[in-house]
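One protein chain omitted, others in place.
Chain naming follows the written order as A and B, and within any one chain the residues start at number 1.
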Amino acid sequence: MQLNKKLGCQTVYQIIKRIKMKKVLIFALVILISGYISAQETKQGAKLPSVNVKTLEGQTFNIQNIDNDGKPIIISFWALWCKPCKKELDAYNDNYEDWRDETGVKIIAVSIDDSRSTAKVLPFVNGKDWEFEVLLDPNGDLKRAMSVNMIPHTFILDGEGNIVYQHTSYYEGLEDEIFELVEKVAAGEDISGKK
Amino acid sequence: MKTKYIIIVLFLFAFIINSCDKVSPPFVEGRDYCSGNKKVLLEDYTGHGCNNCPEAAVIAHDLQDFFCERVVIIGVHAGYFAQPYLNGDSLLSADFNTEAGTTWDNYFGVSAQGNPNGLIDRVKGPSGYVISKDSWAKVIDTLLQNNAKAMITINNEFNIDTKILTTSVQTKFTEDVSGNYKLIVCITQDNIIAPQLNKNEEIGPTPMDINYVHNHVLRKAINGAWGESLNGSGTVSANTSYDKTYTQEFVDDWIPKNCHIVAFVYHEDTKTVLQAEELGVLE
Partner (left out) sequence: MKRLITILIFALLITPFVKGQDFLSKSQVHGSFELDGMYYQADDALGITDSLINGNVFGFNGFADIIYSLGNFSAGFRYEAYLPPIAGFDRNLEGQGFPYLWATYTTEKFSFTVGNFYEQFGNGLTLRTYQEWSLGYDNSINGARVIYEPTRGLIFKGVYGTQRYFWAPFEKNGRGIVKGFDGEINLNDVFGSMADSKIRLILGGSAVSKYQSDQNPMYKMPQNVASFAGRFNLGIGKFNFTSEYAYKINDPSAVNSYIYKPGDALVFTGSYSTKGLGIFAMFKRIDNMSYKSDEAVLSNALDINFLPPIVEPHTYMLAAMYPYATQPNGEMGFQLQINYKIPKKSKLGGKYGMGISVNYSQINDIAREKANDTAYIGQSGTMGWTSDFFKFGDQIFNRDLTIEIDKKFNRRFKSIFKYIYQDYNIATILGHTGEPNVKANIAIVDMTWKFTSKKSIRWELQGLWTSEDKGDWAAALVEYTISPHWFFTIADQYNYGNKHSYEQLHYYTGSFGYTLKTTRFALTYGRQREGVVCVGGVCRQVPASSGFYVTISSSF
């Protein structure tokens, strides 16, 4: 199957011609407004929303109640079916002891598995021997409230509970970069300006 | 604090009492639909490779009885599941596709939503034209409440020697209406025995019924997929009649005694069918 070399320019032109312009403009407008509003947001840190999640034992509690004594927190969204998420958490687990000793960081892994797999998360996490805390978000309430779309999606919170960094996707070696940022946050540096 | 719990429990109790409608047999409603001059056109989009379609054909037939013969059925074979030699199966060699059927299927997007599916008087609901078989009864019932705005009379003359059918269709409007109204005249055929994929053991052998009886199969739209205009445009006053006559030569497969002429008149812009009528070729 040969790729048509002229495809690039011809394709784009044809696509634009056929798309209903009015509707695309409205959509673009909404994105622009949202983007503009978001640009204003960089001045202050966003905090965790008031949303209920469950522990692995089924207890309900509000995510705003997590506390790490002024030290940084990493929150990572994952699911049993998400391979890169499990790789990321494995990588964090391998380093967790060292990271905790150096910075006091706490890692919380929030599983968005729905009710077909919720009861499997506890034996899975124990079978994997993960050291960090795992929470359940079975209907995606926290995921939605934190505007998480694709997983893995990881947040770093500073000592005051402000969200100072977030990223999606996981590539091998990313954990080193994350740890550098956590060290900076633990030292009181402001990394949110790096947006 | 305790009173709050009592209130919650009482609320729950009231809620439960109010939410249980247990229905006792008989489960089927008995109503009389025999008075009324409006007939409804039911197009059942189907295909011989569609194993859920025999159930739809049974429902269509049951509805014809239920609504006192006020439903005119056309079985349109079109789309993916109606292809001849579907999946290379030589038993599915029949080709019941027609130019008109394929045109309608593409325009109304019926098979694109899956089969079986249907159109009822080609009315357009909030989700489009396509109506699933379990909603047919509801939609037909609503349409049958209206009075007919036009009456169609068909007269067939079939010459056995030349195999030419001459059909005269008279459309008489009973009320004032406005718009361009067009007439479509089709031939449908019953009792065609050909293989059909089937999933329901109660209807026939599974997975394929080799001797399935296909009824109401659309053979041809005599005056074209979109028919012929009656009034052109503007308004039509009550009691105006339009007469159209067509001739059609029958090919070998079309057995006259099993064939019907189905005629329906519709509004050109909305496509909504005003009235439908059916008459056997030899009647």
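FYI, a contact is a pair of C-beta atoms (placed from the backbone, for glycine too) under 8 Å apart; a residue touches a chain by one contact, two chains touch by 3 or more.
Because the structure is a prediction, the values reported are computed rather than measured.
Note that the absent chain touches A, B when the full complex is taken as a whole. Per the touch definition above, the residue from B:Asn52, B:Thr153 or B:Thr240 contacting the chain not shown is B:Asn52. For the chain left out of this panel, the touching residue among A:Gly104, A:Pro138 or A:Gly161 is A:Pro138. Subunit A meets the missing chain through residues 1, 3, 11, 14-15, 18-20, 23-24, 26-27, 29-31, 33-38, 40-41, 43-44, 46-47, 49-50, 52, 57-60, 80-81, 83, 94, 114-120, 122-129, 138-141, 144-150, 153, 165-169, 171-174, 176-177, 195. By the touch definition given at the top, subunit B reaches the unshown chain through residues 1, 4, 8, 11-12, 15-16, 18-23, 25-29, 31, 50-52, 55, 63, 66, 80-81, 88, 106, 109, 112-117, 126-128, 132-135, 137-138, 140-142, 197-199, 202, 206-208.
Following the convention adopted for this analysis, only the chains that are shown with their structure count from here on.
Centroids built from CA atoms put subunit B at 52 Å from subunit A.
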